[in-house]
Structures are given as structure tokens and as C-alpha cells.
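For this depiction, one protein chain was excluded, whereas all remaining protein chains were kept in their positions.
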Amino acid sequence: MIQEKIRMGMIGGGKNAFIGAIHRIAAHMDGLIELCCGALSSNPETAKASGRDLFLPENRNYGSYKEMIEAESRLPQHIRMQFVSIVTPNFAHFEPAMLALDHGFHVLIDKPITFTLEEAKLLERKVKETGLQLCLTHTYSGYPMVKQARQMVKEGQFGTIRKICVEYPQGWLSSASEKEGNQQAAWRTDPAKSGKSGCMGDIGTHAAQLAEYISDLQISRICADLNWVVKDRLLDDDGNVLLKFNNGANGILMASQIAAGEENALSIKIYGEKGGLEWHQEEPNTLKVKWLDAPAQLYRTGHPYLSSFAKHNSRTPAGHPEGYLEAFANIYRNFVLTLSTLHIGGSPSPEMLDFPTAADGVRGMAFIENVVASAHSDQKWHDFKI
Amino acid sequence: MIQEKIRMGMIGGGKNAFIGAIHRIAAHMDGLIELCCGALSSNPETAKASGRDLFLPENRNYGSYKEMIEAESRLPQHIRMQFVSIVTPNFAHFEPAMLALDHGFHVLIDKPITFTLEEAKLLERKVKETGLQLCLTHTYSGYPMVKQARQMVKEGQFGTIRKICVEYPQGWLSSASEKEGNQQAAWRTDPAKSGKSGCMGDIGTHAAQLAEYISDLQISRICADLNWVVKDRLLDDDGNVLLKFNNGANGILMASQIAAGEENALSIKIYGEKGGLEWHQEEPNTLKVKWLDAPAQLYRTGHPYLSSFAKHNSRTPAGHPEGYLEAFANIYRNFVLTLSTLHIGGSPSPEMLDFPTAADGVRGMAFIENVVASAHSDQKWHDFKI
Amino acid sequence: MIQEKIRMGMIGGGKNAFIGAIHRIAAHMDGLIELCCGALSSNPETAKASGRDLFLPENRNYGSYKEMIEAESRLPQHIRMQFVSIVTPNFAHFEPAMLALDHGFHVLIDKPITFTLEEAKLLERKVKETGLQLCLTHTYSGYPMVKQARQMVKEGQFGTIRKICVEYPQGWLSSASEKEGNQQAAWRTDPAKSGKSGCMGDIGTHAAQLAEYISDLQISRICADLNWVVKDRLLDDDGNVLLKFNNGANGILMASQIAAGEENALSIKIYGEKGGLEWHQEEPNTLKVKWLDAPAQLYRTGHPYLSSFAKHNSRTPAGHPEGYLEAFANIYRNFVLTLSTLHIGGSPSPEMLDFPTAADGVRGMAFIENVVASAHSDQKWHDFKI
Partner (left out) sequence: MIQEKIRMGMIGGGKNAFIGAIHRIAAHMDGLIELCCGALSSNPETAKASGRDLFLPENRNYGSYKEMIEAESRLPQHIRMQFVSIVTPNFAHFEPAMLALDHGFHVLIDKPITFTLEEAKLLERKVKETGLQLCLTHTYSGYPMVKQARQMVKEGQFGTIRKICVEYPQGWLSSASEKEGNQQAAWRTDPAKSGKSGCMGDIGTHAAQLAEYISDLQISRICADLNWVVKDRLLDDDGNVLLKFNNGANGILMASQIAAGEENALSIKIYGEKGGLEWHQEEPNTLKVKWLDAPAQLYRTGHPYLSSFAKHNSRTPAGHPEGYLEAFANIYRNFVLTLSTLHIGGSPSPEMLDFPTAADGVRGMAFIENVVASAHSDQKWHDFKI
């Protein structure tokens, strides 16, 4: 057990910010984290008003992240925040993260890690230099059945992996809602705020991370087809990518935000020599395991037969469904259990250390760079470069 | 928005208590509630040790609920707890609830409300007398799609309701695990701790409440078959009940804890003149709606087309599954939004007031009494009496 | 392999008869049966016109079943029909069946076997006296996964069976369609044509047979609630029955024809000491098998791991779905494989002999009698009598 609640400061995530509210639920859920301060918007007034809604103490409700990081670093060690949670749009991740690390604070960042691959590499190097922790919220790898899948692959239950099909269709950008006042749509389709890629950056990266996380393989070559389906949109809103993995396995990654009628239908199928597995994010408590010569099995959360990693990442008995917020909370929990264990000089368990880091962030940014490069090339195969 | 976090004291729910941990997650999730004090076990040492694990301040980490209620009532109004959450086994609900009400504290109780119907009625009367609020955690009525179902029935979309089939099979008591050190199994199969009924009291009451909540009907006659399947068990572990509702509709309620291989498979089907609906707790974000002359529809959480009640009770966009803990948290949230609104002299909205109360508790206890009476009778139909 | 096609004569099933067309598809499917003659309607003109549509030779296209049975019995043995298929409404099963047996013809009858229990017993006795075969088309027991379920129960894989829940909701009689020209609805809701019970006779008997067939148990006591939901309907259109089986297991049987929005949703769940199974007629190629301590399994048709009975009753490899017509055809095929084997003096295999017989017919009629008697009694439990 940890000795006291871990103190968190939040950057971004003020009024009307979708992902900020999600982060706070995830941080609160297990009663291990205290939101002690915040700089909740780039607009100082919005920041302060948002902080009051969240019951922040007046003197730690900051108008800017710079102010917060500096002020907090001057507070006594047992009072000041221990990590920052950065939940701003993509373009505003890098600077506060660097500043926080420079002031000795651990960092948690909403995905994707930065605006460019270059920034991601700089941030990774800074993390190594400071010896601090950086956690990246690739939520979907926080689900217990994803962890079960990874363990079963690692144990070789399916033999050599031969094929990985991951798809992530959404329908919410099927029309030009960015022109109709949808704020989420507006920044996600704006290259100045999102970066080089729209759909592939926003959700394709989740799909790629999921495939690599479960299979413990790395994408080594790609052939990408990006599409700009809705008229006048500046960033891709759809794409299909052929994959080759570093063990020779082949695969497909599909991501779309114009798949009308889909919600958030991330799913993955992996096939090995002896069997395969299938997982759907929208029904996350079931992992379908298929065998060459025996009936398929339904692994379910909350059972004694699961791996230690799956068990560590759930809170309820079998049949009491956990969802997206719990998967998100698992990432927060593992991160702060690690911080807390390190704080008292202990060694975090493998289960605690099982959260995405700067390395995942670098691979994610590289995925975006490589997919965009491949999409603009006439050559079929493109080597995945970092 | 509420002005400040609502302060909660917890009775029971210390180390190793399953439901206490669930209550805390539910209370923490939305950042609206502060656990300010506790009397976490009937054993004072366990209570204190548990409180330390939860970061309770030493001076509000009490050794007994009596001590807590009395001490808190002497604290200044802006500091003392505002409600107690009672998460002890069934037999230990009534006394702390009465004491809390007598000292002016609102009360939230884990279901079933009391040990006997008589106690439930006394408690209901006390609530009325004091003008305080009592909330009962019938979790399953907290799911957004359950609320959607209720609204669609209320709006008459299915015409007059004709038939209701609710079933709640679990398998975890398939063997005599109460003799093998399973603490949960031990108290739930012990008449001295659970009351007159085992399975019907523990989960049959949830099924009955769900049927009445969605349909807005009341069970008026029953014909019960209770079974004591595992050898030497003192309380029923299985049962089937024929139902008649106050509008003439018929129904079936099945509850079992020896349905080997089932997890927590509460489900309900309701049929009206024009169509029907079907909901499964283990996949709670989907409500299947069936029509006489048109394709069935899949209503899903997070969509603009849902009722205000369904929307009010979810936190994430479509396709980001919410689960049992969020349903539980909805009950806490509605309760404290009500408290907070009343606190400032406002009128809670219908959506806020939508949590189970003492009246549900009385009907639940009456359900147990009537089912047990019917089970021991040779007569087919038994009038549901309160 | 059989030596030559088996020759079938059909009684009933002319123009516009739903079930007659189904029987012919089932009989034709495997190329083992030749429709050589027919008396396809009680109206001689309709009979003849229907026969011409089916390419019957003019001289064997009969105007009445009496004429057919007598004429065919005078034909040379290698030409005359070998069995009759009786697909008339319930009230018109008994007489042609008796006459056919008296003339030495085997008999296949659409379910329920007769109009009354008394007739069923007489028919069963006649079958025994003549040494001929009688097959009853309880279609649902013809599905391969139902046979798999039966074998797994028989092998004791689930231990002692403790609970059986079978339900059969349909919605097609939700309104008074018998008054609006629906011919199927008209005779099925008419006591003079259907018998003592509507819904329980039509589909409740299928549910009861399925439960007994899979479990190899017999219903020994019942407590029935029959309902007449649609105004002015003379026969029950809905019902719920509590069950006790001869090994002490309990159960529920629900059947309804006013379950608006349901199609033909027969399903069954059986629970034993060690696990259970679940099967849904509308997705018949999957059998869900559940275990106390291990992941649930999905048994699927077409796999080498299945029992000899399941394999014998399917035609396609895994993943090529078979359905209702194939289940129906399995009953025809097993019946004619038995006839053909007996014809050459052989011993039919257990797999061939696995079709419903007069004994199932007697139990089905007894089910109707007992359910109706129980429904009209104030006493809770009613002994199942034959």
C-alpha cells in the first residue's frame, strides 16, 4: 500500500475540455491521487474559473503552467505536487513537459506525446537524463483483457505470431462538423494543432500501439493509403496500412473517422501457428481465444484463471463490467504506484511498471511520420524508421 | 455545479470488505465527495488500521460508528460529515442508520436496507419524520440504458406492458465455499447475518427492483419456488418465482447462485403490445429494442438520441464503455447532487432525484418476506403484502 | 448407403400450407426420399391442383387420404409408398395415422402427435402392435448442437443436473391476427382444430421436449400459469411453468406468442454441479459451454471434436451454417435411414435411431393435459401424470 495520496497538478483540461474530465475521473477513481493544483487553460481567466469548479485552493489555482511549475517547485517537498498531468492539445505537450522535468516533476501526458517526432526524441532523452518517470496514456493498453492477451502471446500459447489485423473505425467526422462548431473536431482536423496527420495521428497511433503491445513485436515496414474523404478537410480522416512486423508476420491496420455509424470500434485479431485471439474495445471484458483443434474460449475479467497482469488491473469480480474509465485509471494507478514505490526506495513490480512511456511516445510519433511518408510515395513498401 | 465537495463518513467497509471498496470507488469517481471520516469495522483495531490505509485523518478515524456519529455531530457544520455510507452486512444496517438520522445526518445504505421488513418500515418512517434523505444502492438501476428503458416504457412506446422476464443467475455458490474460507460466502449463507433468505435476499431483490423500476409497475401476486441446492446450506441458493403485476401483466423472476459457470448475468426482457426491450447487465451499454413490424434497434450509451435521464447518467462518448462502477457512481452522484442542491435551498431536478430510497428498501424487504412465505405455502398464488 | 430412394406419400400440405412446404424441403434435401404420391388437402380439388404443382404423377395424385392409403396398398411392393408424412392440422393426425399403420405403412407426423392424450396412447399402442416405425417431427431436437449438448450431459461432463431454464418466446400472435385473415393464426387459436391449449400446445411442447431430450430427465411436477392475453382469444397465448424433474432438478419453462418483437427465440440453459450449457435456436451452430473454474467454450458445428451424434447430423464443414431446414431434414434422414436399414434386415445405428417417436408424442400430449390442469388449479404443485 502507498503511504499517502500522490499529489497531482494538471495542465489544461479546463471547462468543456473532453479529455481533461476523463483524466480527472481516472485519477480520482482509486483514491490514490489528490488534485492539488492546476493551470487548467492557456487563458488565465478560464484557468481560474475552471479551478474553482474543481475545488482547487485559491493559491494553487494557477493562470499558466509556467507559473504553476515554478511556484510549486518552491513549495516544501511534502506539499508540492509530485507530477503533472498534461492534457492540452497535441501542439502544447512538449514545452510544459520539458519544463516540468527540468523542475524535477514526473510527467503524465495524454497521447500523442508531442507535435513532432523530433520533440518526442528530445523528451525521451530528457526523461533519461533526469531519471524521472514519464507516462503516456495509451488508454487501450490499460484494459485487463489486453494485458491477458499480451501474456498469452508472451507465453507462446499461440506459437509464432503470423498475422495481426487491427482496426479502429469511428464515424464522428463523417460530415464537416469542424465547420459547425464542434470544438473537438475543430482542433483535431487542424494541422496547426494536431500535427501532420489527423485520423492516423489521433487513433491510428492507438491501433499501432495496441498491436505492438499485445504481440511484443515491432512494425518494421508499412504501405499506407491515407484518405481525405470529407471535402476540404486538411488532414487525413481515413486510412488503410499494410504492415510487416520484425518477426516476418504480416498485418493490416485500418483507422477511419468517417466510418458512419461506428462509435469507437477498436478491435484486434492476432493469429499464431496454434491459435489466435480477438478483442473488441466496445465489449472489453471478453477476450476470445481460438484454437486450431479445440473449441474457442471466452476469457473474462475477474476470474482466478487470469494472469497476474490482468488481475492487477481490475477492481470487480467477474460479471461486474469495467470499462474505458477503469482502463484509463489503470494507467494512472500503475504510474502512481511506481512513483510511490520509488519514493520510498522500493522496486516497483512488473505489474506496476506496466504503463506506456516515452519510448511508446517516440514510436507513436514515428508511426505518424512513416505513415505520412509512405502515403505520399509510389513505392509499395516503406521501411519504418525512427 | 456544486459549491464544495460533500463530506462522507463510512461505516464498515474496512480491510478485505468487498463492497466497501466498491463504494469508495463509486464515491471518489466524480470528484464530488470527500471521505472525511470513518468507522470502518466493528473491531476497533481493524477499523483504525483500515482508516490509515485510506489516509483518514487520525482524529476522524473512529473505532465505532457510535463514536463517529456523536463526535462528528459536535464538529462545526462546515467541517463535519454530511452523510454516512453504511456498508456493513445486512444485520448491521438498521441501528447506525437510525442513529445517523437522529443526529441529523443523511444516510446511504448498501442494499438490502435492513434485516427485517419491520426495521425497514421504521427506518422509512424516521426518514419522513426527519426530512433527511436516504439513498439505497440498488446499483443496477444506475445504468444509463436502464434509465433509457424506463423512459421508453413511461412514454408508452411499447403500449401496455404484458410480460416481464427477469433473471439473475450467478454460479459462485455452486459448491459449499462458505465452508472453505470464502468470507463473502460465509455471511451471505448465514441466516443470522443475511436474514430470512439467501439468494432471493441477496440478488432476487435486485431483480425485483429492476423489473419494477423499468416498468413502473408493482408486483402484486407471486408464486415462489425456493431451493436449497447445495447440501446443508441453511438459506435458499436458488429460486424461481411466477409474478403478476398490478396492471395484470405476468412475469417470471429467476435468481440462482448455483448456476455454475454464470458470473453476474442479470438480464431483463419486457414485452408490451407494440414491442419490447432486452437488457443484459454484463453488456450494459446496449439496450435492444424490438418492434412488431420493424427491425430491432440497438440503443447505445453516449448518443444524442437518448433521454435526458440516460444522458445525465453517463460520462463518456459513445463507444467508450462504462460499467458497474459507473452505475454505482451514478447513484452516489445523484444522491449528493440532491444533497448539495437542497443545501443551497434549490430544487433538485428529476434526474438528480432519480435514486432508490427507503420506499424501495421497504419493497425489497417485503419481497423477501413474501417470497419466503409463498415458498412455504401449498397455495399457488400469494398476495404481495407490505 | 441406402439401396434406393425411400418412397413417401404426403397427407395435407397443399397450396398455402406453411408446414407442408417445409416438410418437402426437409424430405428432398438429402436426395434419399422420393415424393411418389399425395393427398394434399381435405378438399379434393385443392388436393389435385396442389399435386400437379409438385409434379405428382396423375394416377397417384389422390383426392383423399383414404383413397391414397387404400390404392397404394394395392400397388406392387417395390412401387407403393413406404411411409406417409402427415402434415395436416392437429385434429386431423390420428385417423390417417391409424389407417396407414393398419395398411402396413410407416408414419411420420408433424407435432403434436394427435388432438388428445387418449389418441396418442392408442397410436403408441398401435405402433407397438404393428412393429412399424413412427417418427414425430420435434424439429429442434434435430440440430447438431442439441445432440452435442445431450451427449455432454449424458457423459456427465456437468455432473448432476440441478436446473433447467427453457424459454420459447414468439411475437406473431401479439395482435388478433386470427381475425384479420391470417390462416395460420386462425387454426392455431381455434380449440376445435388445435386442442386444449394454444401456445403451450404449439410451442410449449417443443420447449418441454427439448429440455427432456438434452437432459435425459423427465418432468415430474409442474406449476403452471397460463394467460389469455389478447382479448377474446379462446386458447392461451402465453404461459410460465415452474418445473421439477425426476432427479430433483428444478426449472422454468416459458412460452409466449405475444412476446412482441420476438421471432422464434427458443433457447435453453442447463446447469449442473460443474458447469452448464446454453443454446439458442436462432444461432443454432454454437453451443456455449460454461465451467465453474475455466473459461467458457464455444462448441461449433462441423468440428472433429464433436460427438458422433453431432457429426452424423450435419452436412457442411465448420463455418458453413446449417439451419432449421437441415435440422428438420435430419429427422427425415434418420427416419428413412432406419427404415432402409430395417428393410434390408440390418440394425440401425444409435445415430440413425435418434429421432422422436410415439413415446415423445405421448409425453407431449400429457404435457398439454397437465399444464392445462395445473393452470386451472389453486394448488401449487401438480404431479405430471400420463
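Here the chain labels run A, B and C in written order, and each chain numbers its own residues starting at 1.
The working rule: a contact is a pair of C-beta atoms (placed from the backbone, for glycine too) under 8 Å apart; a residue touches a chain by one contact, two chains touch by 3 or more.
Note that this is a predicted model, so its numbers are computed, not measured.
Of the options A:55, A:291 or A:309, the residue whose C-beta touches the omitted chain is A:291.
Across C:53, C:129 or C:383, the single residue that touches the chain missing here is C:53.
Only one of the listed residues, A:167, A:202 or A:360, touches the absent chain: A:167. Considering the whole complex, the residue from A:62, A:105, A:271 or A:384 that touches the absent chain is A:271. By the touch rule set out above, chain A reaches the unshown chain at residues 158, 162-163, 165, 167, 169, 171, 174-175, 223, 225, 227, 229, 238, 240, 242, 250-252, 254, 256, 258-262, 269, 271-276, 289-292, 296, 377-381. Hidden from this view is one chain, which touches chain B at 289, 293-300, 303-305. Taking the complete complex into account, residues 1, 4-5, 18, 21-22, 24-25, 28-31, 35, 53-55, 170, 172, 262-265, 281-285, 300, 302, 315-326 of chain C touch the chain not shown.
Everything below uses one rule, namely that only the chains that are shown with their structure count from here on.
Viewed as a network of touching protein chains, the structure reduces to a complete graph with every chain in contact with every other. Superposing the C-alpha atoms of chain A onto those of chain B requires a rotation of 180 degrees, given to the nearest 5. For the pair chain B and chain C, the fraction of shared interface numbers is greater than half, so the two copies use mostly the same residues to meet.
The chain with its Cα centre farthest from the Cα centre of chain C is A. The distance from the centre of chain A to the centre of chain C, each centre being the mean of the chain's C-alpha atoms, comes to 55 Å.
A straight line joining the Cα centres of chain A and chain B is 34 Å long. In chain B, the positions touching at least two other chains are 262.
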